[in-house]
Each structure stands twice: as C-alpha cells, then as structure tokens.
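What follows is a set of notes on a single structure, which appears directly below.
One protein chain omitted, others in place.
Presenting chain A:
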Amino acid sequence: MRWKVTVIVRLKEGLNDPEGRVIGNALRNLGYAVENLRVPKYFEFELESEEPEREVEEMCRRLLANPLVHNYEYSIEPVS
C-alpha cells in the first residue's frame, strides 16, 4: 500500500529559533506586527508500507527530528 506522508518538525517551546527571529525582524521592518515567528521543517514524501504509522514514527525518532530539541507531527493518507 502506498501513502502520502507529511511531517512537520518544530523546535520545542522555549528554545530560541535564530532563523525565525531574523525573519520575524525583517517582516517587522516591513511594517507588519509579527511576533514569535518560528521556522519549522516540513517534509513530504511517498511511502510504500504495510505499517506506515510505525515506520513514520521511527523515521522521525531516528533521523528527521532530534528529540532533545524538537517535537514533530505527521499525517498519513493513502495515495489515490
């Protein structure tokens, strides 16, 4: 069975996001009232698997996120 997977990896709450801060400042300089801008990482891929939940969870833990500094979430949908 083939699945379309999206994964979002976010820095944990309270951890400084230097890239987000710079982009947020740039938007503020353009006149927008932006606060607390963060830059999560977004992954999308197709996966051939009988156990997509287990495999995607494992991929997040083993490589896509660093559990010390990141949280992650994902969605899995069948490819039509």
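FYI, a contact is a pair of C-beta atoms (placed from the backbone, for glycine too) under 8 Å apart; a residue touches a chain by one contact, two chains touch by 3 or more; residues count from 1.
One rule holds in what follows: contacts and distances are computed from a predicted model.
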Missing subunit (named according to UniProt) among the choices "3-ketoacyl-CoA thiolase", "Phosphoribosylformylglycinamidine synthase subunit PurQ", "Nucleic acid-binding protein" or "succinate dehydrogenase": "Phosphoribosylformylglycinamidine synthase subunit PurQ"
Chain not shown, touching residues in chain A: 15-16, 18-19, 21-22, 62-64, 66, 68-69
